[in-house]
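Please see the structure below; I have some questions.
Here the complex is missing a single protein chain, while all its other protein chains stay put.
Right, chain A next:
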Amino acid sequence: MARTEKKKDVVLVGFGWTGAIMGIELANEGLEVLALERGHDQATVPDFQYPEMIDELKYGIRYGMMEKPANTTVTIRRSLDETALPYRSLGTFLLGTGVGGAGTHWNGLNWRPMQSEYHLKSYVTEKFGAGVMTEDMTIQNYPVTYDELEPFFDRFEKVAGISGQAGNVKGKIVEGGNPFEAPRSDDYPMPAMPSTWDGVKFRDAAKAAGYHPFPSPGGIASKDYVNEYNMQMGPCNHCGFCERYGCYNYSKSSPQTAIIDALKRKKNFEYRVNSEVLRVEKAADGKTVTGVTYFDHKTGEEVFQPADLVILTAFALNNVHLMLVSGIGQPYDPVTNEGVVGRNYAYQITGGYTLFFKDENFNPFIGTGANGFCIDDFGIDNIDFAKEGFIGGAYWRAGQTNGQPGHTMALPAGTPSWGAGWKKGIGEWYGHSMNIGAHGSVMSYRGHYLDLDPTYKDRHGRPMMRMTYNWHPNEIRQTQFMKSKMEPLAKSMNPTTLQEGFKKEGAMFDVRPYQTTHNTGGTVTGSDPKTSVLNRYLQSWDCHNLFVMGANVFPQNTQYNPTGMVGGLAYWAVHHIRKDYLPNPRPLV
């Protein structure tokens, strides 16, 4: 028998980055706000404390901070005619759980997409002609412009505490920053972080080649900092246990360091952990939602939580799954190309060179999640799609994040994987290599989508979500283009030896090695309800008191890590909820 809880003004499903942003902004509006979080409670102290936190086996290899596939996972297939199989043990992407979500153990690389990415379809067709798109490509424009979003990117960067060097402030190019970035109204709130040797070598080589290197922008505090919610950050120790770990030092920007402690002090805010939302409940007329039903893991019962406003803040894949199991919006059918929920799923394509320098010391254990230098010379705005034969771009970065030997041990090709040769290899090469990575965009396609699996069920008996995804020739051409440009640069650095790792023609999606947790699309934002789930305010076209945050709203993936955009869009949406929706709840478009 389901228990029913007292009605709230707002219920947030998930308490990570977007949940924290929505929580504090709507609590500041005076509403009764409840966040439901499926995982455990966690805070810097005691959960991320030194030295227990910096345990590679527990967190880096056995994924101690992540959602366990035993609790939540997806099934994956590479094509419509393959049988999807469960993603049983973690590899290619890692889902967060517990208070703070993936925002606690991310790298902190923080970006605003390039200017063409907001209106990509128009940009492509107007500049190069629709013929450059592959026939199955389903890219579309954001229904909101960069200029509209700019104040909200700025806001997120100031809340999260991002360190970086601006390259374009109000149209003025600033030496040392990224000259290709969209114009920003203000500099980053903190100066850029200093870089380790690998990043500096890359910077110098890139400069010599005529490129435009700039320090990686990241949610890693370069100095003491206090944000608008009066939350404090202290300067980072470059501890080398950043990605996959919580920060013991209040230096990585996370929901905890930037928002949650301030939010917890508000009397009109409440959060409940071990509370896993199973579905959103629709009103009888289907035009609004009435609240959510969640599973209370403490009491082992289902609970109905009524609310006037429901906001999904459960991370990209979980948000889409909740929409599918709640039956809100028409599920996408790739055969007829009709329906919207699950449409335009995309991911990220990465590749790179590893350079070995026999006589140089990189001290790889000194690092942060967002270390080093980048270039955007091969960014999406800078590529002639007609000439190169693909749509997309990539930013490049060199900057070591960790030297944890159990999962980060680069060895020259040909080194045996075990035995005397392996042992000799690790002695010779640990600490003597560096990496340059290309982080590339992924377009959306008719055959790449999310739906409900016909066979596999989760522990609550709900159908699991099924992901259909593979590498598309357009992205393979893009990544091979990056290789052709990176090779001469890498060689110009005169390494003892070097090796490449770029996907080649025919590459199949491999779920085993970690790639990125940049899963996008599935409930995209758009101007047409036939090709989008959400309007420009991230409001459901079907139920006006349901809003959905996260990278699942991206019509296609950008060339960057998603969170800068996710945070900017959350501030944009909540601004309009406060200003336009609350005074008069209705469809805003």
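As a working rule, contacts are C-beta pairs under 8 Å (C-beta built on N, C-alpha and C of every residue); 3 or more make two chains touch, one makes a residue touch a chain; residues count from 1.
Here is the rule we go by: contacts and distances are computed from a predicted model.
The complex includes a chain that is not drawn, and of the options "Gluconate 2-dehydrogenase gamma chain", "Ferredoxin", "PbrT protein-putative c-type cytochrome-like protein" or "ABC transporter permease subunit" the UniProt name matching it is "Gluconate 2-dehydrogenase gamma chain".
Note on the undisplayed chain: of the listed residues A:Y229, A:Y430 or A:Y514, the one touching it is A:Y430. Across A:N363, A:T496 or A:Q515, the single residue that touches the chain missing here is A:N363. For chain A, the residues in touch with the chain missing from this view are 50-52, 54-57, 61-63, 68-70, 73, 76, 83, 85-89, 91, 194-197, 200, 235-241, 248, 360-363, 365-366, 403-406, 417-420, 422-424, 426-427, 430-431, 455-457, 508-512.
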